[in-house]
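Every protein chain but one is kept in place in this view of the complex.
First chain written, first letter: the chains are A and B, and each begins at residue 1.
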Amino acid sequence: MAAGIDTVVHPLMRRNDVLQQYMREPLKRLFVAGSYRSMYPAPTGDPPHGEFLASANPKDAGPLDLPGSDPAMTLAFLDENGLDFAVLVPLTRGLNASSNHNTAICAATNDWLTDVWLGERAGRRRFYGSICVNPRDPEAAVAEIRRWAKNPAMVQVVVPMLVHTPYGQRVYHPIWAEAASHGLPVAVRNDGGSGLEYPPTPVGYPRFFIEYHTLASGNFGTHLASLITEGVFEKFPNLKFVFPDGGHDVLSHLGWRLDTTFPACRGETPWVKKMPTEYLAGHFRFASARHERPSFGAQGMADWARISDAETLVMFGSHYPHWTVMRPDELFPELPEPARDRMLAGNALDFYRDRIGAEAAAASR
Amino acid sequence: MAVKTAGAERASQREVAVRVVDADVHPTLSVDMFSEYIPEPWRSRYYRQSLPMVGGLYGSVMSFHREDTAPPGGGGPGSDPEFAAKQLFVDEKDDYAILIPMSASANQLTNPEAETAFLSGVNAFQAETWLGKHNWHGRFKGSIVVSPADPEGAAREIERWAGHPHFVQVGMPLGSRTPFGNPRHDPIWAAAARAGLPVGFHFTTTASMNWLTPAGFPSSYLEAHALASYQAMTHVASFVLEGVFEKFPALKLAWIETGFTWLLPLMSRLDNNWRDLGHEVPLVKRAPSEYIKDHMRFSTQALDDVAPFTDLVRVMELVEGERILIFSTDYPHHDTDDPDWLEARLPKAWRHRVMADNAIELYGLPRMRPWDTFDDQRASP
Partner (left out) sequence: MKAGGRYVVGSVDELPPGTMKLVPVGKFGVGVYNVGGELVALTNYCPHRGGPLCQGQVIGWAEQGERPWEIRWSRPGEILRCPWHQWEFEIKSGSAIIYQESKRPYSIRMYPVKVEGGEVVLEGV
């Protein structure tokens, strides 16, 4: 039976103050908003703040206990949906003002994740993790990657989407060099926080959550355009990126725009050796997202999936316990089984090839 | 002048069916051309002769204008209305050209009142020249340029020109500090809707904050240009989700040189999100994609480089391109689309709609126009 791999699960801490238990003096004294901090409150009505499923609250949860914090419940979600493995993508809620504080939060999050989530359950590994690093401090980020690179449970590096400089620029290259040297892909996640960030759209702040949410995952475009244009993949040929919040639906348009404009601009960036879209299949993947589902009828869906190369570029991600949770049967149901199998498991097995262990590979046979 | 007389004679005798409306033509205006039209005290204070260049931050090694558009008499591409008319109406096959004076668009970075004064000078200059003494053929149609940073001033400027025979739209830039659906802009939409004028948005290579993406400033023109369509996406979502079309049912919008293939994901996302979260925005009564198709039009240039081209046609079908696309050349810029090349590649049943009809309806143009001297020149070159 084919493995189902859930490439996006968000583990939360039992309570926000658990983070401080993994931090040291004196930075542990600094306030951290934790999973409560978000730019726009979600109007779903799910307590406590609308963003996560009420059904994911731990049993006998007290007022400070957070949904999605119980590994056993997350495992039950995987089992109910035929998913063997999950890649955990913790949320650190945007950039704090103090960069060194950010670095400490990332390290503490990685320690917590390993401690609570990444052990074996019933004799085998079900959860894999992401190494949180602070992109504002490349030197510190490199050190943190090095700290975890040999841990077989860590399958990728994760950085926030909203930063001050697009990820292709040279200031970040030491981080990508380190990740590439260990064969680690990089995930760029939408943290949703109201940290030290620019407005979430290029024309300012929307007023409503629905406006914000409709567009937010599309912001990967800045980084994708930057990574290609700065020749990052010529420099690090084995480097790969994944966008856990989705955005594959917007990708086609962006790729075409880049291709259309590139010939006129090639002289400015001659280290780009191919048409921009020729870098996509080899270096980028996108997690599925429920709200990207086109509603054009079955033929329209099939055509769109082909035009947008969904079968190659999309990996299933549930986003559990986020309110946007998606189940495997919602993933391109109109497409034939082989294509769905690639998105449900095959692409993730290839993408995390050196990392997801023999157990996952065996389960897929 | 013999040519003019001939045109006048023919005009009374013969009409031509309008087959090509060009929704994006750029007269190149510089401050020294129109400063006398800028009202006081702003003219004397800031705009006596020339303006330090605010925009053009991201350049490129490309040549911005088509090589063959420089007027023989000098002045740079797009500066000579008579030469432009020849190139558009004789060498090309435009019946009407919608002018969008991009080089004098709103930056919204400084004093809103001064910006409105500046732009009102542009409009007065347009009315006098490109739409006045150089519009003896009546084929140039213009845009009333206004600043999103000064909604009240914009509304006054729209009211000032409403009813003018050759202003067919309100022209606005794409850059903004606030998404355009935000109620602070309502006076602009109210005035446009009252005047029966669509609002056209055009991508501009302006300054500083207009280039900021949520993840910082890109470092090349390639990135900045490719990412500009996100500005349009955000505004489109904002117009729909803020219920602007419920507030102003007569309002129509045109999105010029913003691309349109992003409509496929955006319409889906909007419809999906509205299904789940529509209660947050009770003003929105219908599926967002319906508002978009009813109230918005999108220019074709520059057509995305898609291989194979049939994939692009399929995307056009899925977004109901037959209804919503309007042809444009972006004269005199370099990345133009030739009308014959484009028309030949559209599904046959669509051609008249995309090349002319959709724009005729949007801009209130006639379906038949008088035969004129340009038709003579096309008939016997």
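Things worth noting here:
The criterion applied here is as follows: a residue touches a chain if its C-beta (ideal position, glycine included) is under 8 Å from a C-beta of that chain, and two chains touch if they have at least 3 such contacts.
All of these numbers come straight from a predicted model, not from anything done at the bench.
Only one of the listed residues, B:T336, B:N358 or B:T373, touches the absent chain: B:T336. Between the chain not shown and the residues A:I145, A:A264 or A:M343, the one that touches is A:A264. Checked against the full complex, the candidates A:R24, A:R170 or A:R353 give a single residue touching the omitted chain, namely A:R170. By the touch definition given at the top, subunit A reaches the unshown chain through residues 170, 231, 260, 263-264, 266-268, 270-271, 273-275, 278. Residue-level contact of subunit B with the missing chain is found at 61-63, 66-68, 302, 305, 307-308, 334-338, 341.
Keep in mind that, in the parts below, only the chains that are shown with their structure count from here on.
Look at where the CA atoms of subunit A average out and do the same for subunit B: the two points lie 38 Å apart. Subunit A contributes residues 43-44, 161-169, 197-211, 213-215, 218-219, 221-223, 225-226, 229-230, 249-250, 252-254, 256-262, 264-265, 267-269, 290-296, 300, 303-304, 307 to its touches with subunit B in the complex. Those residues of subunit B lying in contact with subunit A across their complex are 60-62, 174-182, 212-223, 225-227, 229-231, 233-235, 237-238, 241-242, 259, 261-262, 264-266, 268-274, 276-281, 302-306, 311-312, 314-315, 318, 334-335.
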